[in-house]
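Notes to accompany the following structure.
The other protein chains are all here in position, but one chain of the complex has been omitted.
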Amino acid sequence: MKQAQGRLTYEPAGPGLTEFTDDVARWLAGQDITTGLLTVYIHHTSASLIIQENADQSVMDDIETFFMSLVPQDISLYTHKPEGPDDMPAHIKGALTETSISIPITGGKMALGKWQGIFLFEHRTHPRPRNITLHVVGE
Amino acid sequence: MKQAQGRLTYEPAGPGLTEFTDDVARWLAGQDITTGLLTVYIHHTSASLIIQENADQSVMDDIETFFMSLVPQDISLYTHKPEGPDDMPAHIKGALTETSISIPITGGKMALGKWQGIFLFEHRTHPRPRNITLHVVGE
Partner (left out) sequence: MKQAQGRLTYEPAGPGLTEFTDDVARWLAGQDITTGLLTVYIHHTSASLIIQENADQSVMDDIETFFMSLVPQDISLYTHKPEGPDDMPAHIKGALTETSISIPITGGKMALGKWQGIFLFEHRTHPRPRNITLHVVGE
């Protein structure tokens, strides 16, 4: 049994979903692990992770619209105001989605379903770089 | 340290929660792992996983009702329409719940709390078979 860690960094142009499945797959292909468990971890509280359908952009758009409507960017609703109207909703959307996702590895690849992609879900209006750590254990 | 993977498949009759804790426990009992970590992973984006109270059917009913109300099956709210009014809400409910859950193994069994059960949360009106991968690492 062995393990490895990697790092990915993205700087989204604005709020929304960015798929990065291929970057994870490329990193994993260099780790010589046939069977195991991959964990994807994001080091932020105003951006998060989800696994979602990657076949149709309209799915991603509707997800973003839903979360914008569920958690309004109306600063009068929040007591935490110093970082602007998009900050507190970003933390709440982070709490409603994922900070870590673990995916089995089978036959040297992530055992993703046919339509599953791994997405960075950026919640801030003016994002900074977002760091993600990959950890794999297996053999 | 060793690892193993298994597969479970369910075809729910319709939307709602299906507990499958016992199937996972039976699979785990055959793996000869006393201490470790079990990960449950669902290969779909319109069905998901949750751990919830399994003692009273009314809890499961209220959870389903809440999510139906939070994410209405009203196609006019979504731009992704080709798969029908239940499809886009299914993806959103998937994003709000879990694709993977990791559970410690203690004394050869999942260290579930007294009232915890593992549930498949089906979000589609006419579901197809749903595949779940189990991964365990430990000794």
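Letters A and B mark the chains as written, and numbering starts fresh at 1 in each.
The rule we apply is simple: a residue touches a chain if its C-beta (ideal position, glycine included) is under 8 Å from a C-beta of that chain, and two chains touch if they have at least 3 such contacts.
Computed from a prediction, not measured in an experiment: that's the story for all the values here.
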item	value
Sole contact to the chain not displayed, among A:Ile33, A:Met88 or A:Leu112	A:Met88
Candidate in contact with the missing chain, chosen from B:Thr21, B:Gln52 or B:Gln73	B:Gln52
Residues in subunit B touching the chain absent from view	1, 35-37, 50-53, 56, 58-59, 61-63, 65-66, 70, 96-98, 101-104, 106, 111-116, 137-139
For subunit A, the residues touching the chain missing from this view	1-3, 5, 39, 41-46, 70-71, 78-80, 88, 91-92, 94-96, 98-100, 102, 131, 133, 135, 137
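Simple rule for what comes next: only the chains that are shown with their structure count from here on.
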item	value
Subunit A and subunit B, separation of their C-alpha mean positions in angstrom	20
